[in-house]
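Attaching a single structure in C-alpha cells format; questions to follow.
Shown here: the complex without one of its protein chains, the others still in place.
Think of it as A and B in the order they're written, each chain with its own count starting at 1.
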Amino acid sequence: MEKYFDVSYLWEAFPVLLPFLKVTFLVVGVSVLLGTGFGILLTMAKVGSSKILRKLANGYTTVLRCTPSIILLFLVYYGVPAIGAQFGLDLNQVDKIVFVITAFTLQFAAIMSEVVRSAYESIDKGQYEAGVSVGLSAFQVYRRIIVPQALVVAIPNFGNALIALFQEGALAYTIGLIDVVGKAELIIASNYDTHALEVYLALAVIYWVLSILIEQFFLKIEKVVGKGKRSMQTV
Amino acid sequence: MAEGLNISFLWEAFFIALSGVPITLLVTIVALVIALPTGFILALSRFYRIPLLRQIASVYISFVRGTPIIVQIFIIYSSIPLMLDILFKKYNIGINIYEIHPIWYAFIVFSFNTTAILIEVFRSALQSIDQGQYEAAQSIGLTSVQAYRRIIIPQLLVVAMPNLCTATVNLIKATSLGYAFSLQEITLRTKVAANMNYNYIEAYLAIFIVYLLLCSAVEYGFKVYENRLARYQLRMA
Partner (left out) sequence: MLEVSDVHKSFGENDVLKGVHIQVDKGDVVVILGPSGSGKTTLLRCINFLEKADRGKLALHDTSLPLNTASKKEIHKVRQSVAFVFQNYNLFHHKTALENVTEGLIIGRKVAKKEAEKIGREALTKVGLSDKYDAFPNQLSGGQQQRVGIARAVALSPDIILFDEPTSALDPELVDEVLGVMKNIAEEGTTMIVVTHEMSFAKDVANKVIFMDGGVVVEEGTAEEIFKKPKKERTRQFLRRVLPEEYIYSI
C-alpha cells in the first residue's frame, strides 16, 4: 500500500510548476496595464460633469463587483466569440489567454476606477487652489501637485488590487489555460489523481511566497514615495 | 454558430440558477455565523498582542490572503479525506469518507477563509475606536465585558460595516467555486443543465444575473442597516 502523503511529490512539483509562472505573469501584467488605463477612464467619468457617463461608470463598477471571476471568465470565453460571430468574425481559434486577459482587464478596471477615485478625492481641494494661486496652470497643478499626492494614496490599494488579481488569475485554468494552476492539474492527472495534496501544497507555497513578495515590494515603494504624506488610511 | 440567444433556455436556466440560491445562502450564513465571533476574538488577540495566539493568527491571515481561494479549496478537499480516513480506520468508525456531503466541505472552506478576512476587518475597526471610549466606560463603572458590549462594539460595527459588506459579497461570489467539490449551488446546477444542449452562454448569463441580483440585494440590505446603526453620527453633525 502506498503512503498517504509523500513529500517527494511536493519537491518534484516545484521545478515543473515554476516555468508556468510565465503565463500567470503575462496574464496579470497585461491585465494590470490595460485595466489601469480603462480604470482611469472610468474614474474620469465618475468624477466628471456628465451625468450619463457617471451613471454608466458607476453601474459598470457595481455589476463587475457583483460578478464572480469564474462567471466573468466563462461569459467572456463563450460570449465574445458568439458576439464576434454575429459580425461574421470567427474568434474560435483565438488563443485562450486573450479571453483570460479580456476578462481580468474588465474586472481590474472596475477595481482600479475605485482605487483612483478614492485617491483623487482624498486630495484636499485647497491643494488645487494653492496651486493656481501661485500661478500654475490647471494642467501643471494636476501634474505636479494632485497626481503625485494621489499616487501615494493609491499605492497601497493598488498593491492590494494587484494581489487580488494575481490570485483570481488562478481561475484561468477553468477555461483550459495552462498556467501554473493548469500545469498542477496536469501533473495530478498524470499521477492518476493520486498525491494531489502534495502538488496543491506546492502551488499554495508558490502563491503564498509571491504574494508576500508583492506585498513587501509595495510597502517599500510606499515608504520611498510617502515623504511628506500624512498618515494614510487603507483597508 | 451565428444564431441568437436561446431565450427559452435562458429563462429556464434563470430558474435553475435561482434554485441554487438557498444552498449559496446557507453556506454564506453558516460561514458568517462561524467567522464573525471567531474573527472578532482573534482580532482582539492581535489588538491586545496576546502571545502565540497573535502569531498563529498572523500566519493564518497571511496564508489566506496569500493564496487563491481555489487553491485553499483544493488543499482542504484533498487533505480532509486523508486525515479522516486515518482517523476512522484507527477507531473503526464505519463512515465512508467519500459519502460525506459536500456542503460540509463548503462550511469548512468558507468559514476558514472568511474568518481570516474578518480578523483584519475587525482589527482595523478596533484601531479606529478611541481608547477614551473604553476608559470612559470604565470610569462610569462598567466591567470590560459591558464596556465592549455596550460601548465599543456598537461603534465598531458602524466602522466595520462597509468592509463586512464587501466580505459578504466576496463570500457569496466565492461560493461559485463550490463546483470543485460538487456542491450543488447556483453555478454548478446551471452548468449541468447547460451541458445537455451546449447552451453555455445562456447558462452563464442566467448565473450572472442571479449573482447580480443576490449581491445587489445584500449590498442594499447592508446600506439600510448601516444607516440605522450610524444614526448617532447624523445627530452629531
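In this section, contacts are C-beta pairs under 8 Å (C-beta built on N, C-alpha and C of every residue); 3 or more make two chains touch, one makes a residue touch a chain.
None of the values given here were measured: they were computed from a predicted structure.
For the omitted chain, the shown partners it touches in the full complex are A.
Checked against the full complex, the candidates A:Ser8, A:Ser137, A:Asn191 or A:Gln216 give a single residue touching the omitted chain, namely A:Ser137. The residue from A:Thr24, A:Thr43, A:Gln149 or A:Ser211 that touches the chain not shown here is A:Gln149. In the full complex, chain A contacts the hidden chain through residues 124, 126-127, 129-138, 140, 144-145, 148-149, 152, 227-230.
In this section, only the chains that are shown with their structure count from here on.
By the touch criterion stated above, chain B contacts chain A in their complex at residues 1-2, 62-63, 65-72, 74-75, 78-79, 82, 85-86, 121, 124, 163, 169, 173-174, 176-177, 187, 200-201, 204-205, 207-208, 211-212, 214-216, 219. Across the interface of their complex, chain B is touched by residues 4-5, 62-63, 65-72, 74-75, 78-79, 81-82, 85-86, 88, 92, 163, 167-171, 181, 196-197, 200-201, 203-204, 207-209, 211-212, 215, 235 of chain A.
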